[in-house]
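The structure is given below, and queries will be raised subsequently.
With one protein chain withheld, the remaining protein chains of the complex are depicted in position.
On to subunit A.
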Amino acid sequence: MTNLSIGNLLRRPEAGAFLGMLAVILFFLVFGGVNFLKPAGIASWLNVAANIGIIAIPVGLLMIAGELDISIGSMIPAGSMIVAILSGHYELPMWISILAVLGFGAIIGTINGLLVVRTAVPSLIVTLGTLFAVAGMVLGLSVLITGTTSVAIKAPALYKAIFGQFIGGTYQVLILWWVAVSVVSVFYVHYTKYGNWIFALGGDRESARNAGIPTTRVTITLFILSACSASFVGMCQAILFNSAQVSAGMSYIFNVIISVVVGGVVLTGGFGSVVGIVFGTITFAVVNQGIYFTGFDRNWSSLIIGVMLLAAVLMNNTFRHMALNYAPKKK
């Protein structure tokens, strides 16, 4: 069938991301040896990928819809601190903490979404504001309530098993969550009408609204998803490591955006795919961790990531161009 032709594969948004991922894996196989594809090696980058990946998907969807959310950088520690303070410090039942973590994500997501929809302020600036506001609030409240910036939490076995354990001693259970989020997202984004709405939103907001798409609702929902994904990851990290830190999370802003862009999402919106974002996340994690398997100094990984990001942006343009100009050969 034509669906399997090279042209059809290459015009998919994840084509570049897939090739990039192969290139990077090959690079570290050559310079780092096979260790990095053995179980312990795989765990090292898969764990990193899962933590980033759960957030990268909703953030990537926002980018496809033409928006950006950098407040995730403080939503991660917010999630950690909420569960640690409520269930660690106050010893409340875990389900209350989980509701509070997701509820807080929903509130901040709604605020981000409403501000972006109601004002003409770009989402980068709006979420820069909430990034700092939430960071300040989390720090202030933690010190006020617990007197420190690092709070211990000992989750019951059941909750640890679901949200924060090492399967077989090496694989974070978060990997399974990432797979689940990916599968559900692929379904909703590429196989239902809702996905179509997201792409239309990123293509042209005005036309999308005129076509009857509830643009405000879609935008706010996406912001809620990204805020909740970040607070969820933060919560799982606290449960896994039995403690929460106020300051963990800012590096995620860059890591997530790099993963999304390397995954083939076009910065101006309207083009991208969930599978591409997953490939981009793996690529990022492999570079980030693969360096330990080589003889190179760790600092070089930033260089590789930087070059990779630039290459990805250029490649995205090329692939988008190919996708635009692709026409099936006449028989």
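Rule of thumb we're sticking to: a residue touches a chain if its C-beta (ideal position, glycine included) is under 8 Å from a C-beta of that chain, and two chains touch if they have at least 3 such contacts; residues count from 1.
Please note the rule applied: contacts and distances are computed from a predicted model.
One chain of this complex is left out of the view, and of "Ribose import ATP-binding protein RbsA", "Electron transfer flavoprotein subunit alpha/FixB family protein", "ChsH2 C-terminal OB-fold domain-containing protein" or "TIGR03915 family putative DNA repair protein", the protein name its UniProt record gives is "Ribose import ATP-binding protein RbsA".
Check A:168, A:212 or A:295 against the missing chain and you find that the one touching it is A:212. Considering the whole complex, the residue from A:45, A:199 or A:252 that touches the absent chain is A:199.
The chain not shown here is touched by just one of A:124, A:145 or A:324, and that residue is A:324. Set against the missing chain, the residues A:36, A:178, A:223 or A:271 yield one that touches it, A:271. Contact residues of subunit A toward the unshown chain are 8, 11, 187, 191-193, 195-197, 199-200, 203-204, 206-213, 266, 270-271, 320, 323-328.
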